[in-house]
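Quick one: the structure is below, and I'll ask about it shortly.
A single protein chain has been removed from this complex, and every other one stays in its place.
Labels run A, B and C following the written order; every chain starts at residue 1.
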Amino acid sequence: MSEDRIPTAILGAPGYIGQHFARLLADHPSFDLPILLAGERSGGRRLEEVWQLADAPPAELAHARLERRTAAGLARAGVRVTFSALPSGTAGPIETELVRRGVSVFSNAADHRMDAAVPLLVPEVNADHLRLAGRRAPGRGPLVTNPNCSAAGLVLALSPLVPLLRPRAIHVSTYQSLSGAGYPGVPSLAITDNVVPFIASEEEKIERESARILGTRSGRRIAPARFPLVAHCARVATREGHLEAVTVEAEQSPPLREIEDALRGFDPLAWRNLPTAPHPPIELRHESDRPQPLRDRWAGRPARARGMAVTVGRLRWAPPYLRMFVLSHNAVRGGAGGSVLNAELALDEGMIPGERGGRR
Amino acid sequence: MSEDRIPTAILGAPGYIGQHFARLLADHPSFDLPILLAGERSGGRRLEEVWQLADAPPAELAHARLERRTAAGLARAGVRVTFSALPSGTAGPIETELVRRGVSVFSNAADHRMDAAVPLLVPEVNADHLRLAGRRAPGRGPLVTNPNCSAAGLVLALSPLVPLLRPRAIHVSTYQSLSGAGYPGVPSLAITDNVVPFIASEEEKIERESARILGTRSGRRIAPARFPLVAHCARVATREGHLEAVTVEAEQSPPLREIEDALRGFDPLAWRNLPTAPHPPIELRHESDRPQPLRDRWAGRPARARGMAVTVGRLRWAPPYLRMFVLSHNAVRGGAGGSVLNAELALDEGMIPGERGGRR
Amino acid sequence: MSEDRIPTAILGAPGYIGQHFARLLADHPSFDLPILLAGERSGGRRLEEVWQLADAPPAELAHARLERRTAAGLARAGVRVTFSALPSGTAGPIETELVRRGVSVFSNAADHRMDAAVPLLVPEVNADHLRLAGRRAPGRGPLVTNPNCSAAGLVLALSPLVPLLRPRAIHVSTYQSLSGAGYPGVPSLAITDNVVPFIASEEEKIERESARILGTRSGRRIAPARFPLVAHCARVATREGHLEAVTVEAEQSPPLREIEDALRGFDPLAWRNLPTAPHPPIELRHESDRPQPLRDRWAGRPARARGMAVTVGRLRWAPPYLRMFVLSHNAVRGGAGGSVLNAELALDEGMIPGERGGRR
Partner (left out) sequence: MSEDRIPTAILGAPGYIGQHFARLLADHPSFDLPILLAGERSGGRRLEEVWQLADAPPAELAHARLERRTAAGLARAGVRVTFSALPSGTAGPIETELVRRGVSVFSNAADHRMDAAVPLLVPEVNADHLRLAGRRAPGRGPLVTNPNCSAAGLVLALSPLVPLLRPRAIHVSTYQSLSGAGYPGVPSLAITDNVVPFIASEEEKIERESARILGTRSGRRIAPARFPLVAHCARVATREGHLEAVTVEAEQSPPLREIEDALRGFDPLAWRNLPTAPHPPIELRHESDRPQPLRDRWAGRPARARGMAVTVGRLRWAPPYLRMFVLSHNAVRGGAGGSVLNAELALDEGMIPGERGGRR
């Protein structure tokens, strides 16, 4: 590992999100090449042997072996930051143990998302929620979570609209991609020539998590957003990218131009230097038939931020209803990339213990 | 043609809806084997040569030649009932001409759907709208239209719910199949691994037509339903069957059991003997992941009514929001089958001129 | 169970082939409604709860419970014929045990296909191989296997051509459907926008089994066909129906018309009355772009024989190379239907012990 980059590890490296973490960390300016952790089934194999993404594995990690290590072992090895792609249920206790040993955890798992002291974070939307993790005991790492893959894109698109429109209710119907279920995930016979109008716990997560992220912090408490969020979730046969049909029932009726300007001008991280942050985070399109998963899933500039921007299109404004389609890459913005950006923000805020400017 | 069945013709027989008309009329108890009409490109070819449906063409019509005939020619040939699968734009004047010559027209085209004197009909929902066509000049056939493919399933599922819930607003997001665009329709490169969140005029049609069908007739006028209908339309890569995510914002809050009973007990055509009417017209499912296009598109009993029932599932009731998924076969209930059923109703009502019990 | 139909059971009923067995036996003139057998995971559930086929489960069996029974228990219950859809590896010992107890086994599993005393049977091709099972000890049921799903269609198409062309070599490349791998089978992320040019052991099975089926029996021995069969197997994203590109390098050069006549005139079961036998077993098509999985997978007349015929098209004859495409339904002709037809033949030959005309 290089001297000046932070030692890292990926928990659950062989999974679909774990592989996106590997891709993003193969060449990161602040985080060192990760140790790749796996369970019994994949431990000992090389990353390239379990690789499932369409693009080839990063050369820096393709031959790296998946390892089995304990939390204690990781701490002893000097790992300071872990990225968790563990399945919900498995993730919880391991993440708690790591934090207890002073290792920071940035997690894609659902287990701790609703914990009072755990930020559920989308940096452009609720960076100040990071404070929830702020007064941890010395020697403890922060535990920060990114939201459900559908909620991530949704709250990003809603963030500039909420103060402008003051929603009475928000309706969302999703067109979620196959990779949202990981690998092997959805059987081909279940989805070829089909749509499956059910994803376990997904509607609940979207509603609950979005309300928390869009909520208001007072000290160490979050008051969830109070408008109802009414969700329908369905799986369609796309590889990557969750599309969402969103209707905001608005209390206020600004002109359309103000709405467009709010979306276009939104860039609260503009003044920070976070490598994985897209600028702008919302790409507004004016064609009649966008966003589309195939064409817009990789939106986000600069190159390191590919897949981190949300694309908004088909804005239709007939007060009180604002309709739009929203697309984001479920495994990047809604998964690995979300947590990498969270870690960059925490690092920038000096919250990574034992590190440059961090709490030691 | 047999003595006792009504001579018919299909306008636009080589198209996707035209072929479904052919399938449904190949063996119909009241309507005779249709004359198959086509334009310049397909005229002279045999039906089997232009056949696009997955199942083989009906043996009775496979070798029949597509013909080119004028409205006058059809009338002279004794055709009493025509089924129109012509593209919107083309359909209008031809349908008008046929009606003027005393030939009844049952049309899937959009051109006349909003005409004041033309019923936009879904027999289970607004059979009484047939009266709009009632006092035509002698010697004129009625012109009756079926709605847009997405509206057809939607209003059928909503019909028993409207009086029970008294909607304040209805939200619908569609997952529409490829066949909704006809043949050749959607290019494979446009939709493979993709969703296209736009279908020209579709949202407007759903909103406008649903309001009319669910509206109230007073004499010869229809007062459209007054709740807003807010639609998002998208194309997904399924062959047949439109899925819709529907939320009713309700003014009333009956218990869930009453809602289920209303859906299950709905069968306003039970007392009539219409061959293509499904009994029940709404199939309510209780599995966690239904309806699905692959499995439910052909719902409808008896056998002749396959594809005519709408399947409703995933009922979730958290007042004031009732959520459900609705599925119907776009080319059958939402196309050819809709018009065949309309014709059966008109025949039952004695409204087909020159026919058993009809106005002569 | 009815008095005059033979008591049956399906081994591995919850699997994809098991469900096709259920479909075929729900209403069979000779075989009674089957007992549905399952392993630990599915035992106790109703068939409709595990159903994976696109069409609804047969009404006669939808509510039937999957049971767990031993071979002894089945024999005690009076079951005379079992259809095996067990996975290879599991199937072998269970099938042996059943036969030992006098229960006939018609199996889709690979375990016993190459056993010297076990017919590997496609009735139209090598009905005489049934003799291999002929002199079993009294009280033993016959064990008869159907071939691999790709070999089944191939040998059927080749059967009338072998004597006419005297092949020097046969080349085959397959385009195999998802259902060939069962359920859950192929992950959607592995095959969407992809082709996978590998199916474990498939090429070896096609080569070995085709040679045996097309081989010559002398007494109790089979001399395999001697021409090399060179196979490439690949998985494509179709639901059902295996397409095969076949080239016969021929020693003889009859005119094309003779080849077509041989294919068209082939119907060696014409004189028997086997309910599931298609007539003709080979459907020869002359369109430029057939056979296609979507359109031809269900070939086979009468209705009970749907999916049992092989479709041959694109015949191109430039001696010494005859090229053609061959399509058959992998789960029907190449699976459950194959074994049902084998059982019908065995019954017709009086080889089912304890049965009408059978060996008691």
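One rule holds for everything that comes next: contacts are C-beta pairs under 8 Å (C-beta built on N, C-alpha and C of every residue); 3 or more make two chains touch, one makes a residue touch a chain.
This structure is a prediction, so every number in the text was calculated from the model and none was measured.
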Worksheet entry | Visible contact partners (per top-of-document touch definition) of the missing chain | A, B, C
Worksheet entry | From A:L66, A:A85, A:L120 or A:L294, residue that would touch the chain that is not displayed | A:L294
Discussion item. Please identify which residue in C:A117, C:V195, C:A223 or C:L256 touches the non-displayed chain.
Written reply: C:V195
Item to complete: Write down which of C:A56, C:M114 or C:A245 is the residue touching the left-out chain.
Response: C:A245
Fill in: Positions on chain B where the hidden chain makes contact
16, 52, 178-179, 183-193, 237-239
Item to complete: Using the touch rule from the top, list residues of chain A that touch the missing partner.
Response: 54-56, 192-193, 294-295, 298
Discussion item. If the hidden chain were put back, which residues of chain C would touch it?
Written reply: 169, 171, 173, 175, 193-198, 228, 230, 232, 234, 236-239, 243, 245, 247, 249, 288-295, 313-314, 321, 323, 325
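Criterion: only the chains that are shown with their structure count from here on.
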Practice prompt. Please name the chain that ends up farthest from chain C once chain centres are defined by their CA atoms averaged.
Written response: A
Worksheet item: Measuring from the mean C-alpha position of chain B to the mean C-alpha position of chain C, what distance in angstrom results?
Response: 41
Worksheet, complete the sentence: Taking each chain's centre as the mean of its CA atoms, chain A sits from chain C at a distance in Å of 48
Discussion item. Quick check: how many Å separate the C-alpha centres of chain A and chain B?
Written reply: 43
Fill in: Contacts with 2+ other chains: residues of chain B
193, 294-295
